[in-house]
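Structure first, then comments.
Only a part of the assembly is drawn; its chains keep their places, and the rest are absent.
Letters are used for the chains, namely A, B and C, taken in the order the chains are written, and counting of residues starts over at 1 for each.
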């Protein structure tokens, strides 16, 4: 079950980076959702590699074939199956990589776990798998918007030491970094060019938010909305940390500062990130995610081979100098999938609970 | 299923803060583990409230009754059921709290989700529930130690703005803060006394580590060891962030710095926190957790009542000025439970895979 | 997870026949259901042993303590925990039974699986566990009746070679056999007296039906309503077969006979047992269950001891000459639990699907 995700809206992905195809099965999808192959284009395009000089130069079509679960343009309630053929998977020469463990990669751990691994392009551990997360989330985003008015969006909130000087949602889609401040983009371009030239890589931080989530989504104790968001984000390749709302900053906060006072006008702040006791409060749900710098560098590093010998490892080929750059649509996808799953679970258990009390206006003016 | 945790070693907890009892059922436990009521005393004592003046003055016996799954002192493979009666649950007067939503608490979200809630002491959303996590983990720790030589421990790594000036594991259990540097303890005592006097609270950061984890535990993609650790930690009350290894610091790192070079002597560093591609590498598994400051303060704050009226809320009663102080054993418990669950899953799928390659020595000299 | 049952309404049971207590945790229960300790009395009484001379003479109070999940008499949405203390568990002398494997019992298989077992009264493999199924189903029955007008009932449909000569629901609760034909009861009493005197036992067949199930409950392929009913019934102690509707009789039927023609007046017959393609059709759901004769007899049989020696085994003590007699409430319980779980799942996925077509009247005049 380690390749499945979600409890009621359950996504199972399959396929390797350099195998014939990748795909997914989306089980538990409500019937009647309009879906067509072209619906996947926008988000797969935003995630795709090869879009700019700042990302890997692998060029994949990412054309989605719908294999089941859709009839006459609408979901039927049976599993939606999606397939994407790999077309630019060059793996002529993987003999050496098959014998060596690259530091910072899954090579060594897969080998010790399974005793047999597909070394071509990282096999199953490649970020190529995230294509199917984004594809599955296209359906979730559609359902969330149509049935609940919930929207999901995100932006880069740090690259290396650089943080945004301002916040403008309109800027985000206008630059290859999903950066929320247009004036900084030229400087970022130079920064990335220099980095690429140096042969090194850098980490990044992504922030994703959901607007319009009603109070009541999420489940106590072990099915908490924040717990499942943490798992969802941490399951993305290269992620090393997850925060909800104020996150680690809350360690240095006082309680009188952190708790978000409530009035008839709404919440006075959103340090909670829209989640209290594991359940959505009606405020913006805010999640931040730390991506490590990729370890695939042409700068040499000491590693080992399968026989335990020390070897100097140099990674050539097509790699992102900052994997976080393309991660925004992936984090959005995971947020959307978790929310839809929780929405269905909430309807299952609490479908009889009506409006019990006036709601605090959740729309906060607070940017994440 | 939101009150169950783990896939093969499955812990289900139940009970409310001021109900008659709390308890848990541990399903999937291997047979033959020696277990007695007194085995729970040490860790429940470490977690217990009322231990020092710095924590809540609720005094619970936390005496564990074994209701099933153990015969002649050893587990039988059938579910281990544990019960702890609540003895110091004072809830004479909850009429007012039943009508009001405390900011920063689950009151408002439970109410909108369920339309009916147990307001006494936070009901199910109280940290009292974590007693059973610690109890269940006593069995996991025993099994991990006996069958794999794996040990789990932890310490506080930040309170408010204060960080340790040094690191000494031997100091941790000798002070009420699980603080790893004895010389700082008097200053911390003063800090906490002043905080308590002020009526305010503060956040904390806990770091837990597992030693001796072999390479190969964990599962790719959605069952990743780090993803499940993130969910486990985020499911603890008051947690707002989780990091593996370098965590958010990796955002500002270069790839040449972050990746942990490998040699025959071992890994040169442990920025990965012992996990690569979702699978343990044989290094120390290192997890850090951010706890927010408690919102239950005697300092007044604006809140709402169930009719939507604004009310000034003052929380009296027994509360921790820093909930993170008692959180170390809870984080350790979640780490142990996740590890044992993954160990069983690994044995299920890969029980036929023998030693395939020389292992890099995992024992790093690096403190977390 | 082998001690949990259901996907959204999830029941976990624990405890052994001669341990201190048995209990259950019901997770996923909708909030707002009125529940009190006395609500469990009727069904636990129907299931209880010691009620007549035809069943085991163990006398248990079966007094239910609610440990959590209920506040001011109504469920809160958090896990409902129920506890029943064992009060009549005599197990002074189990030394011999601990060393021997009784044919037809779980002794041998538990021993080879776990290497350590609780031999007192069958331990976890005792039908005592079914007490908690019946208890949990009290809540399910209440919810099904109140929210959907669904009722569940059952009767014995065969003992040994004896089948009912007529069918009258009103007769069922008026005799200790749940037999649907009052005139046969005296003969059955004599039959059972003779059987008990002979020291032997006999099998039985139970039929349970649900009225009022709307079309649409159940899920295709692997979550079929009939598949889950089959598992639920087969999980009851001593069950060797399960049928839906015509069951094994359909093997000898022609298609023109088996298929249930539909008209505006309803279905012409109910060979399907109310389920088509794994989904309820709106007809009565009809399930029949085969119980084997108990193997615990005072008539000697050849068995083995733990060292592999042949031993003659004679079982004295309190045993039912026909375990199926008390099974009707247990089968009803499993039917109710499966239906409620499927109802919640249906609401989760298809809560947006309204009335799409006129419904065929489901009320068939056909007795099961």
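Simple rule for what comes next: a residue touches a chain if its C-beta (ideal position, glycine included) is under 8 Å from a C-beta of that chain, and two chains touch if they have at least 3 such contacts.
All values reported here derive from a predicted model rather than from experimental measurement.
A.B. asks: Because only 3 copies sit in place here, please give the count for the whole complex.
C.D. replies: When the whole complex is considered, it contains 4 copies.
Methods note: only the chains that are shown with their structure count from here on.
A.B. asks: Please state whether the interface between chain A and chain C is built from the same residues or different ones, using more than half shared residue numbers as the mark of same.
C.D. replies: Counting which numbers both chains contribute, over half are shared, so the two copies meet through the same residues.
A.B. asks: Using the mean of all protein Cα atoms as the middle point, what chain has its own Cα mean nearest that point?
C.D. replies: Centre-most chain by C-alpha means: B.
A.B. asks: Roughly how far is chain B from chain C, centre to centre by C-alpha average, rounded to an integer in Å?
C.D. replies: The computed centroid separation for chain B versus chain C comes out at 39 Å.
A.B. asks: If you average the CA atoms of chain A and of chain C, how far apart do the two points sit, in angstrom?
C.D. replies: 45
A.B. asks: Going through chain C residue by residue, note those that touch at least 2 other chains and give them in order.
C.D. replies: 8, 28, 31-32, 77-78
A.B. asks: Using the touch rule from the top, collect the residues of chain A that touch chain C in their complex.
C.D. replies: Touch residues, chain A against chain C: 8, 28-32, 77-78, 147, 220, 344-345, 347-353.
A.B. asks: Hey, which residues of chain A end up touching chain B in the complex?
C.D. replies: Touching chain B from chain A are residues 1-5, 7, 13, 101, 103-106, 108-115, 124-125, 129, 158-161, 200-205, 214-224, 226-235, 237, 239-248, 250-264, 268, 271-273, 275-282, 290-297, 299, 301-304, 306-308, 310, 324, 345-346, 350, 353-354, 356-360.
A.B. asks: For chain C, which residues count as touching chain B in their complex?
C.D. replies: Within the complex, chain C contacts chain B at residues 1-4, 7-8, 10, 12-16, 19-23, 25, 27-28, 31-32, 65-69, 71, 74-81, 83, 110, 113-118, 123-124.
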